[in-house]
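Everything on this sheet refers to the single structure shown next.
With one protein chain removed, the remaining protein chains of the complex are shown where they sit.
Order of writing sets the chain letters: A, B and C. Residues in each chain are counted from 1.
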Amino acid sequence: MSDSPIALHDHGPELRHHFSTAAQQRDAASLGMWLFLATEIMFFGGMFCAYLIYRMNYFNEFVAGSRSLDIWLGTVNTIVLICSSLTVALSVRAAQMGKRKLVVILLILTIIFGLAFLGVKGIEWYDKYKEHHIPGASFDASDLIRDYPQIHIDPAHEQIYFSLYFAMTGLHALHMIIGVGIFTFLTYHAWKGLYTPEYNTPIEIGGLYWHFVDIVWIYLFPLLYLIDRKPLG
Amino acid sequence: MSEHIMSSKMYYGIWIALMVLTVVTARVAFIDLGPFNTIVALVIATCKALLVILFFMHVKYTSEKLTKMVIISSIFWLLILLVLSLADYGTRALGHG
Amino acid sequence: MFDNFPLWPARASTGAGNVDALYVFLLLLAGFMCVAVFTMIVVFALRYHRKPGVEAEQIEGSTPLEITWSVIPLGIFLVIFAWGAVIFFRERTPPRGATEVYVVAKQWMWKLEHEEGQREINELHVPVGRDVKLIMTSQDVIHSFYVPAFRIKQDVLPGRYTTMWFRATKPGVYHLFCAEYCGTQHSGMIGQVVVMEPAQYEAWLGGGAASGSLASNGQNIFQQLGCPTCHRSDVQGRGPNLVGVFGKPVLLEDGRTVIADENYVRESILSPAAKVVSGFKPIMPVFQGLVSEEQLNALVAYIKSLSPSPDEAAGDKPQQPKD
Partner (left out) sequence: MATAAITAEREHYLNKEYGIRSWLLTTDHKRIALLYLVSITFFFFIGGFFALLIRLELLTPAGDMVQADTYNKLFTMHGMVMIFFFLIPSIPAVLGNFLVPIMIGAKDLAFPRINLLSWYLYIIAGVMMLYCIVTGGVDTGWTFYTPFSTAFSNTNVIEAGLAIFIAGFSSILTGLNFVVTIHRMRAPGMTWSRLPLFIWAHYATSIIQLLGTPVLAITLLLVVFERVFHLGIFDPTRGGDPILFQHLFWFYSHPAVYIMILPSMGVVTEIIPCFSRKRVFGYHAIALSSIAIAVFGFLVWAHHMFVAGISLYSALIFSALSYLVAVPSAIKVFNWTATMYKGSITFSTPMLYAFGFIGLFTMGGLTGLFLSALGIDVHVTDTYFVVAHFHYIMVGGAVMGYLGGMHFWWPKISGRMYPEWLGKFAALIVFLGFNLTFFPQFVLGYLGMPRRYWQYPQEFQVLNVLSTAGSTILAVGYVLPMVYFLWSMRYGKIADDNPWGAAGLEWKTTSPPPTFNFEEAPEVTWEAYNYDQIPAPAEVPLER
């Protein structure tokens, strides 16, 4: 590891007392965020494990559940998230180059994309609510049983698909909400001119978080929406 | 670490690639490829994730080895969880209670 | 002699001796290792106790030593693993032709039913020298069927069957415990296994007021539920003919093959659409919630009785080891 801090003091106000150099502080923050993302992988990993096993056991129900999701809304949401990842990446770049106004604009765009994603997700959830596909007492899979006579659907197993669907998209959305919160905070600081070409770590590590949430969705999209869309034989 | 500033063209290129892959994966899902539908979907998702990690998250150009270690080990640990759990579920059908 | 202070559990099954043998081996090994390590520590602590003018001798370490004390233990561990695995494999492989007893666990009691139709609660009567296979399920939470004298234990799960087997060797009355925490009266969910001489056992069997064998009960239920309309025994009806099905591989509609074991029969009654036999339509009604665990057991026993040579669950199953 190339970290042998030198006792040089390029002491900006943003350098906290216990670090020797700004580089050390930045590397620490970046590593910290990467480690946090590693824990996030395992956090979602627990659900992916459950998903995998039930998908194996209850494939038919997963197919029916998957087909009942709106693939267009899902695709649109994927695109929205990818756009937001682009604006995040560009905002990090703008911060590195010290373009304050551009940073603020890009961060606001990111927040707008994030909210748009949540809005679309809300619409999808509302549809599920109308279809009585929310697990619990009012859960009802009879429409799916009617719609897919070719495959055999056990309502209890169908409920497991939707339980996982809501748990996974719900926790993903929670991460999005947290991300929007973080980015609002970053926007405020960027507006106040806190970030300079020398000091822009918060935008960088905030960006890492945002990209990670994007990656989780990149996997959730095929796993939840695209299980089996081909014509049923 | 973030000294290296990538050109904005690169970012737009990656963005276009991600968009294309998204549309492709959504379209391919409707074509009957037998057991390969899932595989194709996952391969495309992994490509997209790699693009994001390598370029948007700067792992390709500006990150040191340690970051790669963190990524690889977290994926390795995820695989431990998935593979060893499946070692149970996958062999239950073989009998012996 | 040690009525109040036993140091070794009773040994009353063919498997118990195997477990004890490995246990004794491990006790000796562990004892030896403990003594060796403790002796070294005590000897070093005394021999090299600090003395004026005597400095410690600095030693870096030794790679050959590290390798030695990694590889030798690993070798020993592999032996223990193999030994333990062999015992386990026998414990999990019920011999053919074992007498079957169905067990239903619920908070907080054991309900048992013999093939001959005898029912018991918290008590299991078995004869000496006969293989007994327990087919167990739970009505509510996870329980665990544990007979220390036989050195066997198996969790009993809701929603599926687990099995275990034993062959008792010594008449007597032994503890039956629930070993998986199951709620308030977990420690009250105990009973006894009564091992009897065969003659006594026959007498006991005859004494009970059993209303027909389990399989014949199952047949009655089968009739009552109207199953024979589709599952005809002469020709293929709208449902598969069940004669001779049990224990054989079944080709499913989606191309998979499963063995028609207890769990498959159970699932096919409760949730028939899950694994439909190739060539049939999923028209059978769902019986989840309509049959009790006891009725289900009887049905399973009946369907088994339709297959003359019993329990060849896994076709390639290794031979039952001799004891």
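Here is the rule we use: a contact is a pair of C-beta atoms (placed from the backbone, for glycine too) under 8 Å apart; a residue touches a chain by one contact, two chains touch by 3 or more.
It should be emphasised that the depicted structure is a prediction, and the values quoted were computed from it without experimental measurement.
K.L.:
Report, in label order, the displayed chains that the undisplayed chain touches.
P.N.:
Spelled out, the missing chain touches these shown chains: A, B, C.
K.L.:
Which listed residue, B:Ile5, B:Cys47 or B:Leu81, touches the chain dropped from view?
P.N.:
Once the missing chain is taken into account, the touching residue is B:Leu81.
K.L.:
Out of C:Arg119, C:Lys153 or C:Arg232, which residue would touch the omitted chain in the full complex?
P.N.:
Spelled out, the listed residue whose C-beta touches the missing chain is C:Lys153.
K.L.:
Can you list, in ascending order, the chain C residues touching the missing chain?
P.N.:
Considering the whole complex, chain C reaches the absent chain at 3-9, 18-19, 22-23, 26, 29-30, 33-34, 37-38, 40-41, 44-45, 48-51, 54-62, 65-66, 69-70, 73-74, 77-78, 80-81, 83-89, 91-92, 107, 140-142, 144, 146, 148-149, 151-155, 157-160, 162, 175, 177-188, 190.
K.L.:
Considering the whole complex rather than only what is displayed, give the residues of chain A touching the chain that is not shown.
P.N.:
With respect to the unshown chain, the touching residues of chain A are 1, 3-7, 16-20, 24, 27-28, 31-32, 35-36, 38-47, 49-50, 53-54, 57-58, 135-137, 154, 156-157, 159-160, 163-164, 167, 171.
K.L.:
Please give every residue of chain B in contact with the chain that is not shown.
P.N.:
66, 73-74, 77, 80-81, 84-85, 87-89, 91-92, 94-97
The definition used in the following text is that only the chains that are shown with their structure count from here on.
K.L.:
Starting from the mean Cα coordinates of chain B and chain C, work out the distance between those two points in Å.
P.N.:
42
K.L.:
Taking each chain's centre as the mean of its CA atoms, how far is chain A from chain B in angstrom?
P.N.:
The separation of the two C-alpha centroids amounts to 14 Å.
K.L.:
For the complex, which residues does chain C have touching chain A?
P.N.:
Touching chain A: residues 271, 273-274, 276, 282, 286 of chain C.
K.L.:
Can you list the residues on chain A that touch chain B in the complex?
P.N.:
It is residues 1-2, 26-27, 30-31, 34-35, 37-38, 41-42, 45-46, 48-49, 52-53, 56-57, 71, 74-75, 78-79, 82-83, 85-86, 88-90, 92-93, 96-97, 200, 204, 207-208, 211-212, 214-215, 218-219, 221-223, 225-231 of chain A that touch chain B.
K.L.:
Spell out the part of chain B that touches chain A in their complex, as residue ranges.
P.N.:
On the chain B side, the touching residues are 1-2, 5-6, 8, 11-12, 14-15, 18-19, 22-23, 25-26, 29-33, 37-38, 41-42, 44-45, 48-49, 52-53, 55-57, 64, 66-67, 70-71, 73-75, 77-78, 81-82, 85-86, 89.
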